[in-house]
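Before anything else, here's the structure in question.
Yeah, one chain of the complex is gone here, protein chain that is, but the others are all in their spots.
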Amino acid sequence: MNWDQTLERIRRAAEFCVEAGLLRFRIEQDDLEIEVRRIARPVRPPAISAGVAVPANGVSTSNGAVAHDEPAHAVLKAEFVGIVRLSRPAVAEGAVIAEDRELAYVESLGIRNPIRSHRPGRVLAVYVNDGEPVEFGQALFAIEEV
Amino acid sequence: MNWDQTLERIRRAAEFCVEAGLLRFRIEQDDLEIEVRRIARPVRPPAISAGVAVPANGVSTSNGAVAHDEPAHAVLKAEFVGIVRLSRPAVAEGAVIAEDRELAYVESLGIRNPIRSHRPGRVLAVYVNDGEPVEFGQALFAIEEV
Amino acid sequence: MLRKILIANRGEIAVRVIRAAHELGIEAVAIFSEADREALHVRNADEAYCVGPGPVARSYLNIPNIVSAALISGADAIHPGYGFLAENARFADICADHGLTFIGPTPDVIQKMGDKATARAIMHDAKVPTTPGTGILNSVAEATAAARKIGYPVMLKATAGGGGKGMRAVRGPAELEHAFATAQAEAEANFKDGRLYLEKLLDRPRHIEVQIVGDTFGNVVHVGERDCSMQKPSHQKLIEEAPAPALSKGVRSRLHDVAIAAGRAVKYTSAGTLEFLLSGDDVFFMEMNTRIQVEHPVTEVVYGVDLVREQIRVASGEKLSFGQRDLVARGHAIECRINAEEPAQNFAPAAGTLSEATLPGGYGIRVDSHAYAGLQIPPYYDSLLAKVVAHGSTRHEAIVRMECALRETHIAGVNTTVDLCLAVMRDEGFRAGGVPIDYLPNFAAAVAATGS
Partner (left out) sequence: MLRKILIANRGEIAVRVIRAAHELGIEAVAIFSEADREALHVRNADEAYCVGPGPVARSYLNIPNIVSAALISGADAIHPGYGFLAENARFADICADHGLTFIGPTPDVIQKMGDKATARAIMHDAKVPTTPGTGILNSVAEATAAARKIGYPVMLKATAGGGGKGMRAVRGPAELEHAFATAQAEAEANFKDGRLYLEKLLDRPRHIEVQIVGDTFGNVVHVGERDCSMQKPSHQKLIEEAPAPALSKGVRSRLHDVAIAAGRAVKYTSAGTLEFLLSGDDVFFMEMNTRIQVEHPVTEVVYGVDLVREQIRVASGEKLSFGQRDLVARGHAIECRINAEEPAQNFAPAAGTLSEATLPGGYGIRVDSHAYAGLQIPPYYDSLLAKVVAHGSTRHEAIVRMECALRETHIAGVNTTVDLCLAVMRDEGFRAGGVPIDYLPNFAAAVAATGS
């Protein structure tokens, strides 16, 4: 298989796809078929969709614990379906926080399920607004180690 | 978009797909989705399939005329649906034939539609048996230029 | 009973006829063009023969190769489906010459009904009401005199016409000469027959048609009417339903009676449709389609009969499996045609590959389709991908069911008519029932304009 040529074709296809506003482009190479598609996802409920996207460079587990890709940054996610309540005073993006700080809680069936930082760090992103419904696995905060 | 990284991911995905015998692998990059798939085509009806396959190295048109890929070899195909009758004496594989030699005819609605060599050559392959039904575009003979 | 049928067609109707044959224990032979090698009808048939390259003139209209395929496969009959060779009397004759049963009416009936002026004359004799109009016109002067007598507006039509070609609406005497010349030229160019006739142009009529079936023992029954007023600007139907809504009992039974009379007049054998224009409570014969139609499923669902099976039975020399008394309409059915086309661009056909083809299902839903994910839609053929039929105990229930079914229809890779059909289902005008044939063009234009 001539990979350089194939990859160059994919690059051009993908660029063309974006520029021309095409939805899809397909390449066949030996017994492989390579398809480049613009993502047109089914519409997620707006209340939820915003926070679901996993940040580009982060890796995380979905049980409220934190996993590390590079040591640089981790994402805290909701384990419970419910309403997220940001702790007062709310942490802002850029804030440096201590270990085990309660950043928010997810209220589910009247129970407060706290979301805590697992180690000290800086808040890279706050993905949710106070009072917003959240689903299982939804990203809440990104924390950068300091 | 970081194309080098994306293309590297595609390369790895495709290679993995082949090695692991996977049917499909999907990559998402910004607003593009790239899918690598093993081609698995639907099976053709057995009655006909044998003769339809275009020989690996030949290129041909389907109107009884001949097209050349490399000068090496060409395929004569049926233009009419009917019963193929090999001319007597039948040409054997390996035989050297003259230009405009009638190799067979396709009998269709009582009409004999001759299949002729377009130039001198050697018979590389005879794909059909005398009295066999043939469909449009079915390969009948492969002729190598000499 | 026939033993082996060649289906001289493609797409959903080929799939449909193959299934009907198989249910009768009859073998099915498919034909296909080089562009349709991966088509579903090829897979579902017992045998399949390539008959030519993509363009229809060299494949699906290639009579010698099609007939030869029937002969070498040992088929004893040919089902033409709709379109292509379905109303080609010469093809039916050729089938007979080669000992093949043509599954349809006799060549003679196809011939007569295919000539519009002849069909009008026959219907007139059978006391079937036709639009006020003329026979063949030999000159502009004749046309002018006739138009004055009938009263403007009038429609000039080619007797060999079809698909909207060779037709000109004429609002007043000033337009007549030019219209005559252009319609004649168009008819000459398209059908090699420039003969024209005139009809009264009705004001915003509805399109109502009646399904009939006859056998070779002289039995002719009607299987109710369909409302097919939801037509694209090309007069191609998009949404059909049975029974027709907003129809008085008197008009309905008049339509049925007239259709039976027409069928008896030509000793009709097989399934056929009489198309009428309805203006107020007046019914006018428009033309007869001597084939199974795209929209036949709405009738099947409402009456619980399989019309294609009946065609095959009749062609086998069997009696109809039902009498008029057995045919009782139950509930209401609506069909939406899911076409690969762009409604906002005057329904231009869309080519491409279906990256997804997830069709609806469940209670009260019937789907007829040849679509599947991965199918490459060839540019040569009509754009129909699927017919979704919703059956409900009432028209309202059928509309709501169709609305839900269309929401569950996920087709990607090409533009389709799904969203337009969905908009129609939600439209108050459609819901009220009884819209005229210019309704959809205006509605589609309005939808396109609002970009919704």
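Each chain carries a letter (A, B and C) given by its place in the written order, and its residues are counted from 1.
Assume a contact is a pair of C-beta atoms (placed from the backbone, for glycine too) under 8 Å apart; a residue touches a chain by one contact, two chains touch by 3 or more.
Predicted model only: the values in this text are computed from it and were never measured.
Residue C:Pro297 is the one among C:Pro205, C:Pro297, C:Gly352 or C:Pro436 that touches the chain not shown. Residue positions on subunit A in contact with the hidden chain: 42, 44-45, 47-48, 52, 62-63, 80-83, 108-109, 111, 133, 135-138, in rising order. Interface with the hidden chain, as seen from subunit C, comprises residues 15-16, 19-20, 22-23, 25, 40, 43-44, 297, 300-301, 304, 306, 308, 330, 356-359, 361-369, 372-374, 393, 397, 400-401, 403-404, 407-408, 410.
We take it that only the chains that are shown with their structure count from here on.
On superposing C-alpha atoms, the copy subunit A sits rotated by 170° relative to subunit B, to the nearest 5. Work out the mean CA point of subunit A and of subunit B, and you get 49 Å between them. Each chain gets one centre point, the mean of its Cα atoms, and the points for subunit B and subunit C are 38 Å apart. Shared interface positions of subunit A, i.e. residues touching 2 or more other chains, are given as 35, 37.
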